[in-house]
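Take this structure first; my questions come after.
This view holds just a subset of the chains, kept in their places.
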Amino acid sequence: MWCQKELSLRAKSRGFHLITDEIVQHLPELSRVSVGLLHVFIQHTSASLTINENADPTVRADFERFFNQAVPENAPYYQHLDEGSDDMPAHLKASILGSSISVPITHGRLNLGMWQGIYLCEHRNQGGGRRLVVTMQGEGLTG
Amino acid sequence: MWCQKELSLRAKSRGFHLITDEIVQHLPELSRVSVGLLHVFIQHTSASLTINENADPTVRADFERFFNQAVPENAPYYQHLDEGSDDMPAHLKASILGSSISVPITHGRLNLGMWQGIYLCEHRNQGGGRRLVVTMQGEGLTG
């Protein structure tokens, strides 16, 4: 059993955003999978996906501050400058965090830990809308 | 052919730990898969999974020292402080390293390189036991 969809997410501000509910809302088919995997892929090179704490918003704000420190704008050795000072750091952050996540499916639900959620990581100042390709596969529930 | 299990790993000290054998021990079904993938997912946001060198323990000790340097405790801009000074760095390290790994299966065995092993990365001082969801899929061996 395979199910694949392309989702368009509205533009989000630079930073880290919980999108678990937005993804699950588009997947009514999830409830029919007994055992499987959900793969979420972002079709961009200046935004990324990760899984982290789903409760306290200061975690997501600290993510933004940490990655801005760890991957600075205007490093003296950058040569890729044409698209603005936030562009090259965005590419680097995207590869550090990754362009896909995958989550086990069990008894019709994402089998995340109690404190886990899926983050869209928007690394550009004006990233605009973002496209995801969501691919679900597994064994169907019977009955 | 799908097979999914939840494993509970006993509490490990802060640092990087080889867990390949522990995972494989729980998967007698692996020997029946001719071509497939193993997905290992950790249901926590302050521990992570990665694949690296399986031989010299100083590699794993250097990992711990490097990540402590790269993701410091008590950064002046952290706001998420309620759970101790090791908590926010643990969340960051978990996203840098990732919450899942996937490995090809070939002729009934994990098709890792000769020097590769699966690491549990424990980023908390007292992380306690950790839960993994292991999902195996593939084509079965015949005969």
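Think of it as A and B in the order they're written, each chain with its own count starting at 1.
Please note the rule applied: a contact is a pair of C-beta atoms (placed from the backbone, for glycine too) under 8 Å apart; a residue touches a chain by one contact, two chains touch by 3 or more.
Fair warning: this is a prediction, and the values are worked out from it, not measured in the lab.
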With 2 chains placed, the number the full structure-file assembly comprises: 3
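Throughout what follows, only the chains that are shown with their structure count from here on.
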Chain centre separation (chain A, chain B; CA means) in Å: 20
Chain A partner contacts - residues on chain B that touch it in the complex: 2-4, 39, 41-45, 70-71, 75, 77-80, 82, 88, 91-92, 94-96, 98-100, 102, 131, 133, 135, 137
Chain B-touching residues of chain A, taken from the complex the two chains share: 35-37, 50-53, 56, 58-59, 61-63, 65-66, 69-70, 96-98, 101-104, 106, 111-116, 119, 137-139
